[in-house]
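So that we are looking at the same thing, I have put the structure below in structure tokens.
For this depiction, one protein chain was excluded, whereas all remaining protein chains were kept in their positions.
In this document, chain identifiers A and B correspond to the written order of the chains, with residue numbering beginning at 1 in each.
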Amino acid sequence: MTLSTLGYASVIAALLGAVVMAVAGLVGGYRDRPALRDAARRASYFCFFAMSSAMLIMEIALLSHDFSVDYVARVGSRETPAYYTAISLWSSLDGSILFWGWILSGYAAFVAFVRRRGADRLTPFVTATLGIVGIFFFGLLVGPANPFGLVVPAPANGPGPNPLLQNHALMGLHPPLLYLGFVGLSVPFAFAIGALLSGNLEAGWLRDARRWMIAAWAFLSLGIVGGAWWSYEVLGWGGYWAWDPVENASFLPWLTATAFLHSAMVQERRGMLKTWNLSLIICTFLLTLLGTFLTRSGVLDSVHAFTEGVIGPLFLGFIAFVTFTSLLLIVWRSDRLHAKGTLDGVVSRESAFILNNLVFVALTFTVLLGTGFPLIVEAMRSERISVGPPYFNMVATPLALALLFLMGVGPALPWRRMSAERLRRTFWMPTAVGAGVSLVTVALGVRQVYPIITFGLAGFVLATILEEFRKGVSARRRISGGSPVRALLDLFARNGRRYGGYVVHTGIVAIAVALAISGTWKTEREVTLRKGEQVKIAEYTVQFEDVWGREESQRFVVGVTLKTWRGDRYLGEQQPRMNFYQSSQQPIASPAVVTSLTKDLYLTLMAFDSEEREHATIRVIVNPAVAWLWIGGLIVGIGALIAIWPHGRSTYRPELALSLTADLIASPDAEAGPGTDTGATEEEQEQVATRGLEG
Amino acid sequence: MKGATRWLIPLLPVPVLALLAFGLTRSAQVLPSALIGEMAPEFTLQTMEGDSLALSELHGQVIVLNFWASWCIPCREEHPVLARATREYSEGDVRVLGVLYQDDPASAERFMMRYGGDWTTVLDPGSRTAIDFGVYGVPESFFLDTEGKIAHKQIGPLTWSLLRSTVDSLLAASAPGVGS
Partner (left out) sequence: MLMAAVILAANPVTGAPRPQDREPLSPAEVDQLTAEVAAQLRCPVCRNQAVLESSSGLARQMQTVIREKIAAGETPEQVKAYFVSRYGGWILLKPEPRGINLLVYLLPAAAVLFGGAVLFRQMRRWTGSVGSEEPAPEPPDEALSEEEEAWLRRQIGSAR
């Protein structure tokens, strides 16, 4: 048995498993047959097992340089270091699909395992939906994207992975995160389709879907920030976000997923927006497929485009299938999707969330339009145009600022309604803080409009978040006493969704401020220096020492040694490099970055004198506040973790019930009342709300 | 939405899907030239042998202007096509002219020695001519009619059938008495 045969057999087994998941899940769900439901569950475990062995076999083949395996022959090489060989699993299309399929099977098995005890009708349909998605991906692996093809005779060596993907250790980090996020979005989709199929469209499915969505969303967020970091540290152009189609492809589902995370709360609370939420989940999933289609089929020119003949039409076919099926299901169930609730007041948290959704969807539309617009123009006028960063920055900034504003407004508004008087009391402080920040910014001499607005809004949002925490902490201390820190931890433990959400918001504020600062006050210069010559830019000094060259196993490296100072402080020698790979005409630059919390010194080697080694051209960029992008990303991740952390104590606790009952006595409107500030878990609030109303 | 019309909702995404299907029918890498039908930008450049050559000196012939480099792998593929063109068409009718792109003359010379061919290649320091012609990469070939207008641009390696049909149609168009 060769690795090629073993791997291929595993993939075929996974495909069969997915077929069982789909068929047994659908039939078991409709006919309510426990035996079939169990079969669907076991099939999902089996799928995961089969895909895991396929993955393992591929890794073994890669690491043992078994060039008789087609994929290894295309991306492997004996010169590539072991680490890059291991991660070259996602350096080409069919390997990526193998990795994708493995994660999908993992999610499906995990969902089935977590829900193994319940006898609800939803689970088999969820498994079936994941099975159908699995059939598509495993089918690609069995058919046109088979990475396990046998190469006879096996070549002695291969070309190695794409140079861009073996240039920096970070390549091992962000693609798995992105895949975990991307593929994770299939789970809420499966819940949505499952709910439509089962016909039970009450809020139960939504709560579960939302939880999975937060997990996938967190991975996706970290993946996007990680990708930006990679772009910054590896590509050497001095930026972190280029609005490249592949970046947009990860950003689009992030936008709709974020919209859903907010609008789902409106449905949970008020029974509204049912069709809307289903549509958002389905759109999110479709956007992951669309993004993969656009970037991997060669339809759009992208950094990461691999042109592969058959994959494109198959992806398009699957997108069409998912679109039509989902829409038909929604139309079929439309009689069960009527809103139960209504809006009580225009000034309420519901309205803020609905407005937030409008802006998120508008932003999604804009990014999608910009990404696809060259294609539209070509179809209509057969001329080629580009839509690049200057366009996206121009149209996306106002919408992003609107979102920042809503981020401050939403959490401070109560559910249902609010009087003008209370509105004033709630918002005068944050508004004063925001206005103060803007005024100080202007007083410091800043004249650019966007930074002034961004800083003001950031102050406004942070003030509301801090106020929310203050209220929550003091409410908890009133109830259970203890130190403020203890009360804060208690808040996170008991109402992680809400307070974790605020932590996420804090991270987003950090990112917004970092974007505004680094986008506005980036200083750059390109200089050609002779040996010993110095250049000063901002408070940094750079001195050119030497040009050198070095042969490495898989590449040839040319670098320059630069001495750097910030003010009088010596920052050490920096070595920006150019890497020359056999398989690439263009050298791949490796910048040298000196990071600090306030500013980064970013050095890229642009050209060097190969004969005399006397001078070199260096691009020197002073990038302020970039570190805060990564810190903000980390805060977002921590916040999301708090939000999905299972809060163990969901049992009924009498003292909280009493506190909430007291609120109910004070006001018949428990949800709008300050009861939400006690930091009770959602379950407690609901139990109490029910009891209170009964009482 | 009520009644039967709601069942039409699933048809709404059809235009988007059609657009995506259109996207699959063409290559994102191949770009049309903005210069088709325009006079070719004039240049006077040094040949590899050190002589000076102006494009306008060659007017009156069909010109195949080929941007190439020794490091470019597809250029090796199309090299025999250009060689065949110099053999099968008489000088005076058709002229193949290479423009060296992002390469040093020494390696270009070695390339020509190795793969054969005696047509002229001019050097393009600073890629000014390449930029003037809107070149994206190599190989790219421009077909100029006898008046010096750009009639066609090929991105990527030439094939013999493409070269022959393009050159023949340009020769036919310029033949006296035809196509008046």
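Convention: a residue touches a chain if its C-beta (ideal position, glycine included) is under 8 Å from a C-beta of that chain, and two chains touch if they have at least 3 such contacts.
All of these numbers come straight from a predicted model, not from anything done at the bench.
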item: Touch criterion as defined above, residue of A:Gly76, A:Pro124, A:Gly139 or A:Gly238 at the omitted chain; value: A:Gly238
item: Of B:Leu20, B:Val135 or B:Val167, the one touching the omitted chain in the full complex; value: B:Val135
item: Sole contact to the chain not displayed, among A:Ser52, A:Ser68 or A:Thr366; value: A:Thr366
item: Identified contact with the non-displayed chain, of A:Pro34, A:Gly143 or A:Pro389; value: A:Pro389
item: Residue, one of B:Ala34, B:Ala54, B:Ala106 or B:Ala172, that touches the chain absent here; value: B:Ala34
item: Residues from chain B at the interface with the omitted partner, ascending; value: 31-35, 41, 102, 126-128, 130-137
item: Contact footprint on chain A, counting only the chain that is left out; value: 236-239, 242-245, 272, 301-303, 305, 339, 342-346, 351, 354-355, 358-359, 361-362, 365-366, 369-370, 373, 376-377, 380-381, 383-391, 394-395, 399, 414, 416-417, 419, 421-422, 425, 475, 478-479, 524-525, 578, 586-587, 589, 604-607, 619, 654-655, 658-659, 662-663, 665-669, 672-675, 677-678
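One rule holds in what follows: only the chains that are shown with their structure count from here on.
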item: Rounded Å distance, chain A centre to chain B centre (Cα mean); value: 43
item: Chain B residues touching chain A - in the complex, by the definition given at the top; value: 1, 6-7, 9-10, 12-13, 17, 19-24, 26-29, 31-32, 71-72
item: Interfacial residue positions of chain A with respect to chain B in the complex; value: 290, 293-294, 297-301, 305, 307, 312-313, 316, 319-320, 323-324, 327-328, 330-331, 334, 372, 375-376, 378-379, 382-384, 585
